[in-house]
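Following this message is one structure expressed as C-alpha cells.
Only one protein chain is missing from this complex, and each of the others stays in its spot.
Up next is chain A:
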Amino acid sequence: MKEYQTITEISGPLVFVEIDEPVGYDEIVEIETPGGEVKRGQVLESQSGIAAIQVFEGTTGIDRKASVRFLGETMKMPVTEDLLGRVLDGSGEPIDGGPEIVPEERQDIVGAAINPYAREYPEEFIQTGVSAVDGMNTLVRGQKLPIFSASGLPHNDLALQIARQATMPEAETDDDSTEEEATDEEEGSEFAVIFGAMGITAEEANEFIDDFERTGALERSVVFMNLADDPSVERQVTPRLALTTAEYLAFEKGYHVLVILTDMTNYCEALREIGAAREEVPGRRGYPGYMYTDLAQLYERAGRIKGREGSVTQIPILTMPGDDDTHPIPDLTGYITEGQIMMDRELNSQGIEPPVNVLPSLSRLMDDGIGEGLTREDHADVSDQMYAAYAEGEDLRDLVNIVGREALSERDNKFLDFADRFENEFVQQGYQNNRDIGETLDIGWELLGMLPKTELNRIDEELIEKYYPEDESETSEEAVGVEADD
C-alpha cells in the first residue's frame, strides 16, 4: 500500500494526485485530511504520473497536505446473512447502533455480468396484491420493473404496498379448485427486502423504515441510506452496495430478494455531476454519453441463475423531471428494464389509489409468467381485452367533451362507461387492500360483462362461455366457472 501527499488539484468531487507507481483503474483510495478524517474514493483515470480520484464523501475538508493511500483493490462490500435487519449508510457503514458486522465474504461491488447462457428465464408469478400490477402488468421473480413517477405522486405508498404484500403463491397445481388454498399459503415465500435510498429526504426514508418496523419487515431487510444532505458522489456506490448484498443473499444464500432503489433520478444527477467535473463531452441534456451502459450495469443485476435457489427482483423508482417520459432518465431506464409501472398525475388528483395508468405501463415478462397453472387460464386474454377496451374508452373521452354523450353510439357509450369503472373499481383499491389474483380477474370479468360478448374478440370463445357473467335476463349457461376467490 502506497501513501502520497502529492495532491495537485481539487475540483468539485475530484482530487488529482501525483503518483510514482502504477495504480489500477477503479482502485479504492483512502484520503486522510489533516483533521484526521478519512474519506474514501475511487480511481477514475490513471495516466502514468497522475491519478484522478472521485471522493465519495465529498471533497470538503481536503487540502493539498492530505495524505492519499491506494489500497490496491477495487471496492468491496462485506457481506453476511447477518446484514438482514440492519440499517447502513450510503457507503455501507452501520448507523443503527447495532453490533459490528462480521463479514463472511467481501465482494466486488461492480459485479460481473451474468452469462446469458447461465440465466434462468424468469417466469414465476409474484402476487403483489395490486390489481393494476397483477392483472395488467404482472411482476415475476427476477424481473426489473421500475416505477416511473413524478414529484408529488405516491410512488412510495405503492412501493411499500408491494414490499409488504408480495408473495409467491407456491405449490400451485393445474386444478383450478385448489387455487384458493394455494394463494393463502404465504408462509415461507416472503421476500428479503433490500432498500437502497439515494438522495431522498429523511422524512421519506422514515416513511419506509417506520413501515418496515411496523410490519416486522425490517428483520428481513437491509437498508442503505444516502439521504438528500449526504454527499452526492456517494450515490454512485449505494446502489452497487445494495445489489452486491442482494446477489449474495440470492445466489449464495437462496433468498428471494426484492430490491427497491429510490430515487434513480438522484443517482443520475450525481452521474452528471461527476461527468461535468471531469469535463467530459456531455450527451443528451448534459447527462454522460455512457449513462445507458452505467444504468444497465445496475438494472441487469436482476434475475435468476440456473441451478441456484434465490432470485433478485428489482423495483427501482424514479421521478420523471417535468413528468416527461422522454427525458433521458426514464427513457434510458425503459430501454433497459423489463417494462415500467407508470404513475399518473390526473388519476392521482381523481383520488385513485394507486394512480397507475396501465396504458403506458408494461410488463414484458408477463406473457410467460401467467396462465393456467401459474395464475389462471383466462389471465392473458382478460388483460389484453381490458387494455383494448380501456384504450378505446379513453379515446372517446376527448370526443365526448366536444360532441356530448348523446351523439355517441350505444357501443361507444359502453366503452366510455367501461373506462370509468375500470379506473374506479379495478385500478382503485387503496394501499391497504390486498387482492389475490383470482379476485383481480373476477373484477375484470365483472367489468367486461358490460360489453357484449361479440366485442370480446381478444378472449378465447371457450373462456367467454366459462367466465362471462350472465345476468338474469339472459338464459344462463351452466355455472360460471370456479371463481372461488370471491
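The rule is short, and it goes like this: contacts are C-beta pairs under 8 Å (C-beta built on N, C-alpha and C of every residue); 3 or more make two chains touch, one makes a residue touch a chain; residues count from 1.
As a convention for this text, contacts and distances are computed from a predicted model.
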Complex member absent from the view - protein name from UniProt, among "Nickel import system ATP-binding protein NikD", "A-type ATP synthase subunit A", "ABC transporter permease subunit" or "Ferredoxin": "A-type ATP synthase subunit A"
Omitted-chain contact residue, chosen from A:Pro13, A:Pro239, A:Gly310 or A:Gly334: A:Gly334
Residue among A:Pro169, A:Gly196, A:Gly303 or A:Pro355 that touches the chain left out of view: A:Gly303
Residue, one of A:Thr60, A:Ser151, A:Thr201 or A:Asn457, that touches the chain absent here: A:Asn457
Residue, one of A:Glu32, A:Asp96 or A:Asp384, that touches the chain absent here: A:Asp384
Hidden partner chain, residues of chain A it touches: 22-27, 45-48, 73-74, 108, 110-122, 142, 251, 280-284, 289-290, 292-293, 296-297, 300-301, 303, 305-306, 308, 326-328, 331-332, 334-336, 338-340, 359-360, 362, 364-365, 367-368, 380, 384, 387-388, 391-392, 398-399, 402-403, 407-409, 412, 454-455, 457, 460-461
